[in-house]
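Here's the structure we're looking at; comments come further down.
Here the complex is missing a single protein chain, while all its other protein chains stay put.
What follows is subunit A.
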Amino acid sequence: MGRYVIRRLLQMIPVFFGTTLLIFLMVYVMGDPIAGLCGDRQCDPATAAQLRAEFGLDKSVWHQYLSYMGNIFTGDFGTAFNGQKVTELMATAFPITIRLTVVAIVFEIVIGISLGVVTGLRRGRPVDTGVLILTLVVIAVPTFVTGLLLQLLLGVEWGIIKPSVSSEAPLDELIVPGLVLASVSLAYVTRLTRTSIAENARADYVRTAVAKGLPRRRVVVRHLLRNSLIPVVTFIGTDVGALMGGAIVTERIFNIHGVGYQLYQGILRQNSQTVVGFVTVLVLVFLAANLIVDLLYAVLDPRIRYA
């Protein structure tokens, strides 16, 4: 187990450098960011040159990348064009996005898995068909449509929520955005769980458990569900990273000042320091989530062992 973890951690190193380099190059090829700082007019050449020197933009791209990576390991993620430290931006953005992601994941787990179990056990019944249609609709409708629709109905027409989230983004204001963010994944989780449960419901060990006279509840939760969760856990695990990075749309609709917002602004202003910094952290989150998922397999399925 320990060895396995170490091997996985070592594998992360090239992935980490590869992704950061790719992002760095992508931002770099977008062109010179300084020209955009002066609005619809030309920056005066002396100031522009001074700014380029300050942000290291006058150096070659490799030099920039290496010095950037060097700084990262000392905890210096650079400065955004508005003079704020990127670490400062992260300190405000990540807690908000993590909160939003947690809300979304909780929805996925609670609603997604329960619906999946219910429909998996009642295959072909009206409840199964109903949920099936519902998930199809949710998957088919893009997030921004659900988001704007809920915002308009709940926020403007019925006045149940505020259409936008305040800058502190407390948990209760994130419930609707979290649901919107989770909606598509939630539908997938439901269907994955349903298929898995339906398949395993006919497995020998379930029949044995029933024959042993175990209570139905115990059969479903301890035997059937636990074995059926592996694909679902894989999905949710990778979804953590996807939700954090992919929250741009939801964050824009509900005006949440999280990671998506900072990334969007960073890209618009071609601020490589912000973009690469945030993406680096997202890459780390993604890698860590994947590792945890793999380790969870062993917990869920005793047949899986890591040497």
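Here, a residue touches a chain if its C-beta (ideal position, glycine included) is under 8 Å from a C-beta of that chain, and two chains touch if they have at least 3 such contacts; residues count from 1.
The rule is simple: contacts and distances are computed from a predicted model.
*Asks:* According to its UniProt record, what is the protein name of the omitted chain, chosen from "Phenylacetate-CoA oxygenase subunit PaaC", "Minimal PKS acyl carrier protein", "Acyltransferase family protein" or "ABC transporter substrate-binding protein"?
*Replies:* "ABC transporter substrate-binding protein"
*Asks:* Which one touches the absent chain: A:Q11, A:Q84 or A:T129?
*Replies:* Here the residue in touch with the unshown chain is A:Q84.
*Asks:* Sort through A:R8, A:K59, A:R122 or A:K162 and give me the one touching the missing partner chain.
*Replies:* Checking each option in A:R8, A:K59, A:R122 or A:K162, the one touching the absent chain turns out to be A:K162.
*Asks:* Among A:I23, A:L192 or A:I253, choose the residue that contacts the chain missing from this document, as touch is defined above.
*Replies:* The one listed residue touching the chain not shown is A:I253.
*Asks:* Identify the residues of subunit A touching the omitted chain, counting contacts across the whole complex.
*Replies:* 30-47, 49-51, 54, 81-84, 88-89, 92, 151-152, 155-156, 159, 162-164, 166-167, 251-255, 257, 261-262, 264-265, 267-270
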